[in-house]
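Missing here is one protein chain; the remaining ones are kept as they sit in the complex.
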Amino acid sequence: MKLRKKLAVVGVATALVAGVVLVAPAQAASKDLVVGITLDIDKLDPQGATSFSTVRALGLVYGSLVEVGPKLQIRPGLATSWGFNATGTQLRLHLRKGVKFQDGTPFDAQDVKASLERILDPASKAAARANIATIKSITASGLDVTLNLTIPNVPILAALDGVNMAMLSKKDIAAGNIGKTVNGTGPFKYVSWDAGQSVKLIKNPTYWGGAPKLDSVTFRVIPTEASILSALNAGTVQFAVITSPLVAKQVGSNLTMYKTPGLAYMALQINARQAPFNNLNVRLALQCAISRAEVIKTAASGDGSVIGPITSPAYKSDPKARPCPEADIAKAKAYLTAGGYPNGLTIKTMVAPTQQATIAGIGQSLKSQLAKAGITMELDVVDDSTYVSRWLAADFGTAIANNGGKIDPDTMYTRYFTSTGNLNKVAGYSSATLDSLFIQGKSSGSVTQRTAIYKAISAELENNAAWVWLFAPLEYRVTAKNVTGFIPLATGSLLELRKVDMN
Amino acid sequence: MQGISTLRRLFFSSTFIRIASAITTLFGISIFVFLVLRVIPGNTITGAFGIETGALNPQQIAELRHYYGIDQPMIMQYFSWISSFLSGNFGYSYATGRSVFALTKVALPVTIELAFIGTILGVIMGIAIGMFSARKPGSFRDFGGQLFGLLALAIPGFVLSTAIVTIMANKFHYFPNSLEYMAPWKDPWMNFQQMMFPGLVLGIAVAAPVMRTTRSALLETIDKDFVRTALGKGVPARKVQFKHVLRNSLIPIVTMTGIQFGYLLGGAVIVEKIFAMPGMGRQVLEAITRREYATVQSSVMVFAIMFVTINILTDLVYRRVDPRIK
Partner (left out) sequence: MAKKKEVSQRGAIHYYLQSTSGIVGAVLLLFMIVVSICAAMGWLPHNPLDQNVDNLLHAPSSKFWFGTDDFGRDVFSRTLDGMRRSLTVSITAVSLAAIVGITLGILGGYLGKWFDMVITRVSDVFFAFPAILLALAIVASLGNAWYETSLAIAIVYTPIFIRVARGPVLSVKEMDYIKVSRILGFSSPRILIKHILPNVFAPIVVQIALSLSWAILTESGLSFLGLGTQPPNASLGLMVSDAQPLAAFAWWTLVFPSLFITIVVVGLNLVGDGLRDALDPARRSS
């Protein structure tokens, strides 16, 4: 009897303790932020980082010369002041004093020179090489750097922002350690990478912007966004970037949701060098048959805005400045007849749904809308890598693309729509007009002048229906309620986590 | 004397044949997976660089082809991979900077443990419900048991998984799988919590066929004469069930269990995805997306070797257990 009673008490106690352990969410004593990501990072070299997770994680560890602020203004980063010469062929930057790399070595102009030269060197396969290709030579002394350019290139200043322009230690570059050792000037220090599972960062107490309030940031891999939302609800994850509008819809009032317009945009790319798309009337028919508002409503649950080609805020295209700002089926049919297809036609569209959450929805919406104008759209669904290899070979008639925007329209489109651009084959369209306009835009230093130039570029692209620009989806960032001070950036960077606090 | 040595020779030779055919099968698989991967469009470069591949000049592409080992003729690539594999070098995963062997060393135990737990849970549930049902065939409880079996079969795994995750996380704020994965030797209690739900989902899927096999095997055996004799002699019904009936019904149950376990070892990809388990299924799927040939090939070979071994073992157990084959 007594023994049984004792056992019962022990049993109940164990159950209670187990219950508490089970039910209580994992609360840490220190301020540790866990960020949920669906895909693991794929490298440790910031200058070669292209996948979202890698860009976001390494963007907290490394710094660049300039930064882009919440209002998309260029502000000081590792450089505190700068200026072009009169002809715009020379950019001088003065660096911040007292900055140290995470391994303790001081940061100076020699590091900038070595980093930029590494980007320019084809052997490093740096992602941003084309954006600064106009650099002819670099002189560095003390805290001053001078970039000598081959042609006037004002947009190069904006191009100096971002993780692909990370400033590396000349020591690491010389030793060939980039991608193996992680040593930057950013607010968080790299600790470890558990492949397929997590990346751990801790705060950098000597950060030039002041030590972060968070003690650590961990990026944890949880492959589906639905599970990430569940983790947010369970309290095991406190921050996430959500891309699916349907998942975003389920975010409850127990979490904080930031919906911000981004620079990325969705477009129906057309290969204007392939029949029947080499026929301007066919392209215009496509443009006029589509109601972008309807695409946003169905594919993005209403979270997006109609855009023109240029999403850079200072030079934003007017979405109404196009042949058919609203869908006009009659006009579309007229264009088809003018193009020689009075009974409609069938087109194929390459689609990779895994690239972005709204792509599958866009495909369905477009198919349904184009059918009303007599255009049968066949969706050619492929996986990401297949899409890339066919996309690069321009082996498609039309394709639904999710392209990144930049704060400067030059870096956004030079590689696509100039005849010498390395992605012009993919873009499928170029003209002498565009070529000369892009050169003018690059070299002009006056904002008024540039505004006019890029307005002309936009008009040229829309009137020739080079592509059908659809919309810019809102970006969703979700945090736990106790995470305060976060400012989302349209570039997608999570840099503002350096100011964030957890209560 | 001669009889025994003949028997021994027979046994050895049939085992030998079995192993020889298993090796042939494995070679076939290695060639098949190698070819299948090369047929899919895209390659390691597009997998690694995405659309930025367009920014690479021909010289860079040539360097990368050499770096990734895809500039060699196919036969060379195959032989260089298979010979490394056989000597224990499974290849290199460029994305993670780790050897495939190191990655597999971490992922394989997760998959094995999950398969194990799923199979055991499934077998226990299946046999228990099967016995429960078979005792009174045609009764209400039989109907209930069969209904469970059918529903367990019919509800897709990803529906069940998502439902569990959503309810547990939203209502009870409990989602151990969103925490760092803990191996059983590092943190057994957390490991148990993380294996619990995915194991349950897999177990339910396994329980369905096991339950139906158990039930029909039991019903078949119960009819047999020796059972009636035992019951007639006054042996209690439960004892009869366990000792005589179940033992004789074991063969199909064992076969079914072997098949299920082998199948689960393939890395239950969907469950691993939803429950964020860092197992082989995810490893293969992500490597396919990145077109990391060595990772996919070596991982598939590891799985195939385990699968084939399980089949041989199941076969041997089958031979020992089945009183008819000796």
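A and B label the chains in the order they appear, each numbered from 1.
To be clear about the criterion, contacts are C-beta pairs under 8 Å (C-beta built on N, C-alpha and C of every residue); 3 or more make two chains touch, one makes a residue touch a chain.
These numbers come from a predicted model, not from an experiment.
J.: Which displayed chains make contact with the chain that has been left out?
T.: A, B
J.: Given that one chain is not shown, which residue among A:Leu95, A:Ile307, A:Val382 or A:Val500 touches it?
T.: Spelled out, the listed residue whose C-beta touches the missing chain is A:Val382.
J.: Give the residue, chosen from A:Pro353, A:Gly428 or A:Pro473, that touches the chain omitted from the document.
T.: With A:Pro353, A:Gly428 or A:Pro473 as choices, the missing chain is touched by A:Pro353.
J.: Can you work out which residue in A:Ser365, A:Asn402 or A:Asn422 touches the chain that's missing from view?
T.: Among A:Ser365, A:Asn402 or A:Asn422, only A:Ser365 touches the chain that is not shown.
J.: Applying the definition given at the start, please give the residues of chain B touching the unseen chain.
T.: Counting over the whole complex, chain B touches the hidden chain at residues 21, 24-25, 28-29, 32-33, 36-37, 39-41, 137-138, 146, 150-151, 153-159, 162, 166, 216, 219-220, 266-267, 269-270, 281, 284-285, 288, 296, 300, 303-304, 307-308.
J.: Using the touch rule from the top, list residues of chain A that touch the missing partner.
T.: Residues 226, 244, 246-247, 249-250, 294, 297-298, 301, 353-354, 360-361, 363-365, 367-368, 379-383, 386 of chain A touch the chain absent from view.
Keep in mind that, in the parts below, only the chains that are shown with their structure count from here on.
J.: I'd like the Å distance between the centres of chain A and chain B, where a centre is the mean of that chain's Cα atoms.
T.: 39
J.: Quick one: which bits of chain A touch chain B in the complex? Just the residue numbers, please.
T.: Of all residues in chain A, those touching chain B are 21-23, 25-26, 36, 40, 42-44, 50-51, 122-123, 125, 127, 129-130, 179-180, 193-198, 220-224, 226-228, 230-231, 233-237, 354, 382-386, 388-392, 415, 422-423, 426.
J.: Contact residues on chain B for chain A in the complex?
T.: 40-43, 46-57, 59-60, 63-64, 93, 95-98, 103, 106-107, 162, 165-166, 168-170, 172-175, 177-181, 189, 193, 273-276, 278, 282-283, 286, 289-291
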